[in-house]
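Below is one structure, written out as structure tokens, with a few remarks after it.
The complex appears here minus one protein chain, its other protein chains still in place.
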Amino acid sequence: MYTVGASAALEHQGRRRRCFGLNIPDAEAGADVVISRLTGAMVLVACALGAAVPAPAQDASAGKAIPAAAASPADDGNWVMPGKDYASTRYSAQDEINTGNVRDLQVAFTFSTGVERGHEAPPLVVGGTMYIVTPYPNRLFALDLTKPGAPLKWSFDPKPAASAQGVACCDYVNRGPAFADGRLFINTLDGQTIAVAAETGRELWRTQLGDINKGETITMAPLVVKGKVLVGNSGGEFGVRGWLTALDAGTGTIAWKAYSTGPDADVLIGPDYKPFYDKEKGKDLGVTSWPPDAWTIGGGTVWGWISYDPELNLIYHGTANPGPWNPEQRPGDNKWTGGIFARNPDTGQARWFYQVVPHDLYDHDAINELLLLDLPVNGAMRKTVVRPERNGYLYVLDRATGEVLSADPYAAINSSTGVDLKTGELAMVEAKAPKLGKVVRDICPTAPGAKDWNPSAFSPRTGLIYIPHMNLCMDWQSSEANYIAGTPYVGAEVRMFAGPGGHRGELSAWDPVKRAKAWSVKEDFPLWSGALTTAGDLLFYGTMEGWFKALDARTGEELWRFKTGSGIIGQPIAYRGPDGHEYVAVLSGVGGWAGAVVVGNLDPRDATAAKGFATAVADLKTKTTKGGMLYVFALPQRR
Amino acid sequence: MSSPCRSAVSLAALAVLTVAACDREEREPRGAPVGDSGPAAITQGTLYAGQPSPPGPSHREYEGNAYHISQGKQLYVWFNCGTCHANGGGDIGPPLMDDQWIYGGTLENIHATILQGRPNGMPSFRGKIPEQQVWEIAAYVRSLSGQTPKAASPGRSDSLNAKPDEQRMPREEPKGSSPGGPNLEGRQ
Amino acid sequence: MTAGTDTAVVRRDGPGLGEAETNARLARSWATPPGLWGWLSTVDHKQVGRRYVVTAFTFFVLAGLLALAMRMQLAGPERTLLSPDRYNQIFTMHGTTMMFLFAVPMMEAFAIYLVPLMVGTRAIAFPRLNAFSYWVYLAGGIMLWVAFILNVGPDVGWFSYVPLAGPQYSPGKRVDFWAQMVTFTEVAALAVAVEIIVTVFKQRAPGMSLNRIPLFVWGQLVTSFMVVFAMPAVMVSSSMLIMDRLIGTHFFNPAEGGDALLWQHLFWFFGHPEVYIIFLPATGFVSSILPTFARRPIFGYTALVLALFATGFLGFGLWVHHMFATGLPHLGNSFYTAASMAIAIPSGIQIFCWIATLWDGRPRFATPLLFVIGFIVVFVLGGLSGIMLASVPLDSQVHDTYFVVAHFHYVLIGGAVFPLFGAFYYWFPKFTGRMLSERVGAWNFGLFFVGFNLAFFPMHILGLIGMPRRVYSYPAGVGWDELNLLATAGAVILAAGVATFVGNVWHSLKHGVSAGDNPWGAGTLEWATSSPPPSYNFTHIPVVTGQEPLWTLPQGLPAQGLPVVGGLRVDQRELLLTTVVDADPDLREPSPEPSIWPLLSALAVTALFIGSIFTPWAVVWGAIPLAVGLIGWFWPKSPPDTPEPVID
Partner (left out) sequence: MSRALRIGSLGLALCLALPGCQGVQSALDPAGHQAGRIAGLWWLFLGVLAVVYLVVLAGLLIAASRPRRRGVLPNGPSFAREERIERRLTGGLTAWAVGTGAIILTLTGLSYAVDRDILGLTDKAELEIEVTAKQWWWQVKYNDPVPSRSFETANEIRLPVGVPVRIVLKSQDVIHSFWVPNLHGKTDLIPGRVNETTLVADREGRFRGQCAEFCGFQHANMALDVVAMPRDRFDAWRESQLSPAAAPADDLARQGQQVFLSAACVMCHTIHGTTAASRVGPDLTHVASRPSLAAGTLPYSKGNLAGWIADPQRIKPGNQMPITSLSPDQLQGVVAYLDSLK
């Protein structure tokens, strides 16, 4: 057991920066010890680096946002989890590629995945190996970065059930693998979690978690926390019951499973549960806030991002929309859907919960990324979790208590008027509430939200959060949904269109301290790719037409762009290669809900195709085609 | 009154011509049983060993009948066809209003696809949907791409206006791949 | 050609022509060509009127047979004579045919035939339009019935409420045929309404000032104005319906901003006045028959005319009482309660005047008068149950039940069909020159009256004890069985009554007693000419000196003793136009010759309307033959080459 008591308070330019004490728990296996030690070391390095990094002068007066230190160790050049670190910053400390030289960026190598569906995953890089997981059929490739051209080291084919394609709501995507202790963990579309030896590609174990006949799939990227693989299901559009489960990383046995609906015992709400708001308190709200039995098919899946604060020993995850979409079929608050849980990773017991969208009206899953940042709020530094929410507000919550510290709109909103910080209630606009058998027009944001799953990035250098998001509005008509197991359970017809201004996508740089946009860049198509920011003060993201772009992280000025073979909906990463140089990698392959019109060859004459998304991006068919290709970029001098 | 009768008769004849095919208007809630649609009745490709087999009989009693197609449209919604295929534009499942038929576009092919399911995600509804309703749904699916007579195809629904209604859909001419070798291009 | 004051001089004879020569020349000028061509191209209002009568009566019999079929189905509980599909088509066809193809056209038929005669003119205004209206009406009726026979009959009620009648819940073309039938008949009705208004305003015989216009003509005039204001509402709504169904508009789609209740408002804005459109001409029948058989001028002429106007205005202010159950605001409902109740006052005044006329007269109980007495007995009961329906609470219980069925059959059969049969017996001699049998007439009345009351009175009770309308079947044991059987029995007797009438007509056409000009000793102008009247109606245009011109003649003088005006051409079709208020001679106006173009135009319209059931392009392509038809119709003719007009 290591206790790194580096509780040093470092003074720098009149500003306090703290490296918090990090409590590394008992390691259960030898490999864990190594990792723990490594992590501990990284924390130390991070603290040191944090002190060394010159802070921008303009932030001298105000307090500045920093990542939760315990959750964001120093960059070792690897990229071991999709969010880069437990704080989900997607920030790389590599600075070889910077604003000065980025215009010289070139392709270093490519790799075709052989799959033509939406590639939402980031590659992972551990040591000298890059790991890529494809959309269904969820093949896993290991590329040897030490060799020229990064040849295939091994590949692994989990052979998931083909029928699972029929119950994947929004393309057969996969949002990435996870690495820990020499193991890679992937989820397959047909509901399995599989552990593979990172070195050889040998299957270690596989656990069937979801049942496609109930509509359950798994598309999320697992997160490994303290020897447990955290996995949640997808299928909120199929009347599944959402859950998050922890599997033993070594054996694949289920350690705990927390449902998002139902009795407290199933939700793992016990004596530790201390929510901030009264509306989250009460016995068995997961049952009583639903019509009878509706919670058994009530959604609340956990298909998005999980963050982890080692200091508080809490994981944070969201729960998705309640099912069906038609809200009139499920009167009540529909606990515990559409909210954020803080749980103890060891037991799964809930610590707090905040329901972002009680009685969700618009399919606003609350599963987006959760950035763990320490922020000055009203003069005091607070440990917060920051979430650009689907409903168009950027929420800042106290991550210890679940109190909402602020909620500011970052996109066009007309369906709600704001969040009451005293009660945590979101004030909805009655005129925009869906009504059975009536088309409610011009609702902003849409069902996929102002921003969907595609994660933001945070740069401690600029103090800005880079949010790739959308600018769409929709017409919505509720209809009665029929539950037939294995078929969608939706009850809404939606058609979407460009929001105010006519552009459909936007990348906003948000200053969480000033609670305002620093700058933003408009994009023609909705942004469905993740963002990456680096210490070279660069911001990388991709567009659905296939452009991969580098922007000046401070000004938003576009410095470089490259046209990839297909639209980009993946998550770019940056790593330090075995040769010591910095690389930027991204998967190109259009798809997902936004790209369904291309990958499904949908007919956009039907405004409700792809739940309304197809028509909104009908011209995408003329801009890009299907593909599945890894692009890795580097500066030219290396060659 | 012979001349008025004559005029009445000629007018009537005109009307008869205009409303020809009144099979369209029958409302037989039981639905007529349609012959075998098992594996023997359909092909999924356009390649035949030897001489091409003659096509099976056409089932106008379903796809020429406004009531059956309309029932099919209702069932299409009730049985969640529309949640995968949208209003024909496709979503999880492929679009049904275009000119491509992955597993064949005849009424029998569609009937078989609904009953048997298809490997890449189409669930099997065998035993779940009674025979006559499957025919009705299949007939409606054909109306989505204008394969059924215009006068029998549904008009707009009392709901969100997603697309031109079936009776105004231009008839899509299925391409050479139909009745459909498994042309998996872009489809499940 | 302005008629100088000299032409308006009252005189007995034409300058150079004898009576026989005048008649011969007039007959030549106003002749309809012989043969089929003439039959197709005629513009004679009497021929067209007769066709209207025969056609509308045919539809009456057909719709009556449908009613019998329904009563057979409902004779007992849970009978399976008719499938629900067939039953729904039948009750829809019954209502539609009775309202659109029988009642209104029949009233128009009498107007077309009688109004020119009663106002003393040679022809109806716009005679070609008149012929056109008949062809259009005939085509609409045939279209609907052919569709019905081919199992494409509408099945959503004569009111065709959306969304049931909309594209989603009424697949196929059944409702479209209904909607286009509405367009056909309303085009016809509007045309006739315009003709009647112009005829009454501009073609009255000299001296027939407003206060001398026969009450029948007043009734038809008010009705025509009601048609002009009410019919467009239903044409618009049925066109909206067909557009919703064919080209996907959203007038009635609540999801996309339309409204299902919009249909009801539009439909009843037409539908309620429709009742008065049927009823007011019938009051004209009554006001014509009563004085003749009471042998006394009508009592309360002014009150009756004012009652007509009051009814005509109020009739447009009550439509919401058909919609009390739809959940409209209560204050609004209260207004319509008051308006619906208020219309009882003019009706009450009319009833009083009629009874008073009878009271003070010396009645002769011929068949027409029997039917008028039957009318009062039945109609008053229907009117009183109408007062109940005007009350929101009572309506909430009896609305859409058999009580309402009973009510409106009492009002419509009582208020329109009884007077109509009276009118048949009354004017049959004028139409045909032969009398109907009085003895059979008494049987006809007896069977009709007893059968009617037996059929419809029990329905009041059925409604009160819970039986809703438009059901193809009902369960045993709710207590509706016996009354339904009774109603069916009544329906059979009623049908026997109608059959008696048909038999009477059939027999009398061949073997009836010859009638003479004025068999009843009536006082209005139509009796001042021969039976049936000549193509030119009157040899000389009469001059009117009172409400009943024939009764104001010196005693013992035949109708030919009427004062007349001269100065109209006899070698061409020419009319005398008079001023609106005082009917002073004003203008001489040519009247059109027979033409085939109205028929061809009607056929073009028919093609357009039927085509547009199937494709909106029919409106575009159908406009071409229609344009050709209209160009032919209105092709300017050079003035006739007769330098010396021959006048009478």
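Read from first to last, the chains carry the letters A, B and C; within each, the first residue is number 1.
Just so it is clear, a residue touches a chain if its C-beta (ideal position, glycine included) is under 8 Å from a C-beta of that chain, and two chains touch if they have at least 3 such contacts.
As the structure is a computational prediction, the values presented were derived from the model and not from experiment.
The missing chain, though absent from the view, touches A, B, C when the full complex is examined. Of the candidate positions C:Val198, C:Ala342, C:Val440 or C:Val492, contact with the hidden chain is made by C:Ala342. From the options C:Ile387, C:Ala442, C:Ala489 or C:Ile596, the residue with contact to the unseen chain in the full assembly is C:Ile387.
The missing chain, though absent from the display, is touched by one residue of A:Gly100, A:Pro148 or A:Pro291; that residue is A:Pro291. Residue-level contact of chain C with the missing chain is found at 83-85, 88, 156-157, 161, 163-164, 169, 254-255, 259-261, 291-292, 295-297, 299-300, 303, 325-327, 330, 333-334, 337-338, 341-342, 344-345, 348-349, 351-353, 355-356, 358-363, 365, 373, 376-377, 380-381, 384-385, 387-388, 390-401, 453, 457-458, 460-461, 464-475, 478-479, 482-483, 486, 521, 523, 548, 551-552, 555-556. Chain B residues in contact with the hidden partner, per the touch definition given at the top, are 27, 29-30, 78-79, 127-133, 158. Although one chain is not shown, part of chain A still touches it, namely residues 239, 287-294, 297, 329-332, 436-438, 480-485.
Please note the rule applied: only the chains that are shown with their structure count from here on.
Comparing chain pairs B-C and A-B by the number of C-beta pairs in contact, the larger count belongs to A-B.
Averaging C-alpha coordinates per chain places the centre of chain A 75 Å away from that of chain C.
For this pair, chain B with chain C, the centres built from the Cα atoms lie 46 Å apart. Centroids built from CA atoms put chain B at 42 Å from chain A.
Within chain C, contacts with two or more other chains are made by residues 254-256.
Shown for chain A are the residues that touch two or more other chains, namely 437, 439, 477. Of all the residues in chain C, the ones that touch chain A in their complex are 254-257.
Those residues of chain A lying in contact with chain C across their complex are 437-439, 477.
Those residues of chain B whose C-beta lies close enough to touch chain A in the complex are 77-80, 83-84, 86-95, 97-98, 100, 117, 119-123, 128, 158-164, 185-188.
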